[in-house]
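In this view, the complex is presented without one of its protein chains, the others remaining in place.
Right after this comes subunit A.
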Amino acid sequence: MSVGHVVIVGAGQGGFQAAASLRTEGHGGPITLIGAEPGLPYQRPPLSKAYLKSGEEEALQLRPASFFEKNCIDLMPETRIEGIDRTAARITACGRNIAYDHLVLATGTRNLRPPIPGLERALDLRTLADARKLRDALPGKRRVAVIGGGFIGLEFAAVARRLGHEVTVAEAAPRLMSRAVSPEISTRFLAMHRGLGVDIRLGSAVTEVTDEGIALTDGAFVDADLVLLAAGVVPNIELATEAGLATANGVVTDARLLTSDPAISALGDCAVFPLTGSGRLVRLESVQAATDHARTIAKRLVGDREVAYTAVPWFWSDQADWKLQIAGLADPSDESVSRDDGAVLRFADGVLTAVETVNDAKAHMQARKLLAGGASARRDSLAERDYDLAMV
């Protein structure tokens, strides 16, 4: 069965993977991959890590130009979609109509810009253009302030500190990475960053950004020569909403990643989908979700209509010499149990939801296997074996 012309909106890692996987799965029809940014699709995770240090842009590319030619993927960079006409099954870009047989929304996210006076002075770290600008601006800026103590803000803080800058991180929540990790892991990372000399202000929302620095809710003023905004992201759902698709905190899909229109799928950071097991609607910001979603969609489009997305989510963050690894997905309110070796197990209603580890690939991989095992891992049976995660 041929699905015809597949149009993918968004040429990030997920959109790229959808195009590549359609070919791997044997799709012979045309593929159009449309991206708002210039150039070839690239990886975002290194932007806040290796790229800041090396500045090597070529290393970020997912594939060379020859890949797109060889696989007959029509890449349209620097192209913004103006609208989706679902009745006519076409999109409009640059005043031109492009008809689709299936549309994949891989529009990703953009930086959340809270209504803080003077915030236009703050730099972003989301796209390659942002990272380039930040990298160019850093030399000579002695004092650096970061708005947001999440993964990106802390990864950047660690790099900037190592480069010799005086770094302050202002986090509005009472602990670091509070959406993503347990209080135990937050505490350990707080100590690590403070040990590096990073000045971390918790419970400190930013009230104003000026040419001299940032003002905090507690009345303090942090002098800064450069301010980075890393306060989270918002999904790009406007196209979907305007087209009348179901949206929430993302484009709503079923377990197969189909939207409320059977001719439109959504994937990656912009998609909200039911998590296997709990059925809870979630939106994940990770390379793994984006690429696994893309493969799931490609498989469905090329043949097996029933294929559902069931992969165990995983995340990582490199901060200084610490690699934080998370297997599974916990709610911030899930209980935590710390093992003697530092691994933190998260539980909801007595069932394992996630495992957080630092520099412990073995436990991380055990957790991924255990969580993928189907049968839920219960707290009481894990406790009986000292929370050993090895499959029995």
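Some notes on this structure:
The rule is short, and it goes like this: a residue touches a chain if its C-beta (ideal position, glycine included) is under 8 Å from a C-beta of that chain, and two chains touch if they have at least 3 such contacts; residues count from 1.
Quick note on the criterion: contacts and distances are computed from a predicted model.
Of the names listed as "ATP synthase subunit a", "2Fe-2S iron-sulfur cluster binding domain-containing protein", "3-oxoacyl-[acyl-carrier-protein] reductase" or "DNA-directed RNA polymerase sigma-70 factor", the one that matches the UniProt record for the absent chain is "2Fe-2S iron-sulfur cluster binding domain-containing protein".
Shown as candidates are A:287, A:329 or A:343; the residue that touches the absent chain is A:287. Among the residues A:102, A:295 or A:346, only A:295 touches the chain that is left out of the figure. Only one of the listed residues, A:273, A:314 or A:387, touches the absent chain: A:314. Against the chain not displayed here, subunit A makes contact via residues 43, 45-46, 58-59, 61-64, 66-67, 70, 287-288, 291, 295, 314, 316, 318, 323, 325, 359, 361-362, 364-365, 368-369.
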